[in-house]
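Report on the following structure.
For chain A:
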Amino acid sequence: MDGLTFYSGFVVPFIVGTSVLFAVIVYKYVRWFARLPRRDKLSVRRGMFSGATVAAAWECLMESLLHRRIWRVNPALGYMHTSFALGWFLLIAVGWIETVAYLGGRFVPLQGHIFFKYFTTELQHGPRWGVNFEAVMDLLLLYVLSGVALALFKRLRSRAMGMRRTTQLRMGDRVAMASLWFIFPMRLLAESFTSGIHGSGGFLTGGLGGVLATVVPAGVMPIAELGAWWGYSIALGVFFVSMPFSRYMHIFTEIPLIFLRRWGVRGEVGREKSFDHFQLEACSRCGICIDPCQMQRDGGMTGVQSVYFIRDRRYNRLSRRMADSCMACGRCEAKCPVGLELDTLRVGSRYTLNNTPSNDRWAYARGGNGRSDIAGASLPSETAQVGYFAGCMTLLSPRILRAMESVFAAAGEDVWWADREGGVCCGRPMKLAGEVDAARDMMKLNEELFRRHGITTLVTSCPICLRVFREDYSLRGIEVLHHSEYFQRLVAGGRISLKAGSERLTYHDPCELGRGCGIYDEPREVLRAVGELAEPSETREEALCCGSSIAGNAIGGVAQTLMGRAVGRAFEATGASCVVTACPLCKKALARGTELPVLDLAEVVERHLMTAADSK
Partner candidate 1 sequence: MGAVNFGYGISAARGMDLDRNDLGPAREIADEVPEFRACIACGGCTATCTAGNLTSFNFRMVHTLVRRGEYAGAYREMNKCMLCGKCRLVCPRGINTRGVVMQIKRKLGDY
Partner candidate 2 sequence: MKRSSWKEYEKEIADDHYYYARSCIRQNFFPGSETTFLRIMREALGKDIYDDPRHTSCTGIGYHSDIVPLDTTMAVVARQFALMTEAGYENIAISCITSFGLYTEILETWHEFPETEARARENLFKATGREFRKPANIAHTSDIVFHNREVIAAQAVRKLVNAETGAPLNIVEHIGCHYAKIFPKSGIGGSEFPYVLAGMVEEWGGRVVDYPERRHCCGFGFRNYIVQANRGFSIANSRKKLESMAPYKPDMMVANCPGCAMFLDKWQYAIAEMENVTYGADGRGIPVLTYEEMAGLVLGYDPWDMGMQMHQVDTEQVLQKMGVRYDPAAKFLGRAGKFIGAPAAAAVNTFSGDRIYRIKT
C-alpha cells in the first residue's frame, strides 16, 4: 500500500454537509416523483427508452453546464453562470481523473478526491499520463474564481451585466451565497499553503504558495494550512447543508426537470401539481424574468415578478396579491433560461388560493331546475358549415363585427353567428382567474352549442377564445381558426382578393395569439398584401403586451394606462400611420395608449376587399 490516509478532523463539516445534501435531495425527488399522476408516470416510462433521453442529456449539457440561454441574454452573465457550473464540474471531474492517474484503481473515499492536495503531499509530483494535472487544476480554479469575481461585480453593478434589476435575496440565500463565494478562495488559500510548505502546486497555487512561504513565518505555516483547509471544508459543508433550502437547489433540480420535460411531463394550466416542485426548485432566481416584465418596466409594479412569485410559492408564503399580479403575457416565460412554465405556475396558484367556500360557482349554468338558465337561450338555431364566435370583447367593438360580416359576404361563406346577441363567455377569463371548475362548465355549454349547429369550422376574432378552444375544448371534427388564419386562407385560396396599398402599417402581436398560439405569420402575410409592414423594436416572440390582459386581476387602471402608453410609443417610433392588431382587447387597450388609429385586422381586410368594380 502507498501508506496514504484520507482522514483529518477538518473533513467532518464536508462529510456532514454532503450527507445532508444527498439525503434531502433524494427524499425530495422521490417524494415528488411518487406524487406525479399516473398519466405522467406512464409518459416517463415510455419516454425513458426513446430518443428523448438522449436529447435531454444533450440539453443538460448545453443548459445546466454551458447555460446557452443565459449567454444569449448577455455574454458576461453567461460567462459567470458557466464558470460556476462548468468550472466546478470540471474541477470535480478532472480532480477525479487526477486521483486515478496518481493512485490507479485504489479505493479513495470521497473526501480523498476533494481534499486530494492535502492528503497526497508525499506523492511524486509532476505530470502523469503526459498531463500536468496541477496546472490544469489551477487553470480550472482560476476560471471559477473569475466567475466569483464577476458575481461580486454583478451584485454591485447589475446593469453592466445586462440586467437592469436583480433579485432581492432572502436570508437563507445570503448564507448559501456567502458560503459559495468563500469556497473557491478558501480552496485557493488551502492548496497554496500546502503547496508553499511542500513546494508543490501549479502556476497558481504553487505561485501563491511560494509567496506565502516567504511572507508567513515557517512555524505558522502548518497552522495556517490546517486553518485554511478547515475553512474550505466548512464553506463546503455550510453550502451543501443550505443548498437544498436555498435557490442553489436549482443546480441539481434542473437535471430531473429537463429529463421529465423531455419525457412529456407538463404543468397543468389552472391547477397545482407535483411536477411544479421540480419547476419551482429549478429556479435559480437569476432574475432574468424581471426586466422583460412590463408591469415593472412601465407599470411601476415591482416585487411581483415571476422570480418573487416562485420564491414565495416555494416557501409557502404566497399572497393572493402576488398570485394575481401577473398579466400572463408570457414575456418572462419566453426569456426564462430554465424554461419554466411561469404563467401556468401562477394561474395554478390562483386556483389553490381561491378559498371561496362553496362549489356552486356558476352553478346556474348547469341548471338547478333541470334546464340551464342560459343554454341555447335566444340563440339562432340554424346550422352552417362555418361558425363564428365573436367573443365578449368583440361584441364591444362593432366595427370588427361589421368587418367580419363584409368579409364573410365577400367570400360567399355561409356562417352561423354563435354569439351575435351575446353568448356564454369562452371560459378562459375564468380559468385565468383560477376558477377552473366554473370555466369547465362554460366550456361544456359552448361545446354543446357548437355541436348542435353542425359546424365544421369555428372562426373567432378573439385570441383569448382561440387559445381556450384549442387548449381546453374537445372539438373533434371542428377546426378552430383565428380570423387572421381564416383571412390568410381566403386570400391564398382566392376566395377574396385584397387591393394592395402603400400605407405603412405596424402590427401588434397579441400575447394570446403570438406567444400563446404561435400565430405570427398569418396576420403579417395578410398585412403585407395590403401595405408596407413596419415592425416595432420588440416583436413576435418578444412582442410587448398591451397591458390590459384579462389575466391581470390585480392591476389597476393607472398601471394599465402607463403600460398602454409605453406600447403606444413603441409603435409610434416605427413611423407607421396605423397600428393593426388582431385582438379586440388589445385594440381597446392600444387605442388608449397611442394617438395613431388602431385597427383590427378584420377592419383592414374589409377596407381592402377587392370588389367587382375594382377588378374591372
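Criterion applied: all candidates are chains of the complex that A comes from, given by their letters.
In this text, contacts are C-beta pairs under 8 Å (C-beta built on N, C-alpha and C of every residue); 3 or more make two chains touch, one makes a residue touch a chain; residues count from 1.
This structure is a prediction, so every number in the text was calculated from the model and none was measured.
Only one option in 1 or 2 touches chain A in this complex, and it is number 1. Contacts from chain A toward candidate 1 in the complex involve residues 320, 324, 354-358, 360-364, 373-374, 377, 392-393, 395-396, 421-425, 427, 429-430, 433, 435, 438, 442, 548, 550, 553-558, 561, 585, 588.
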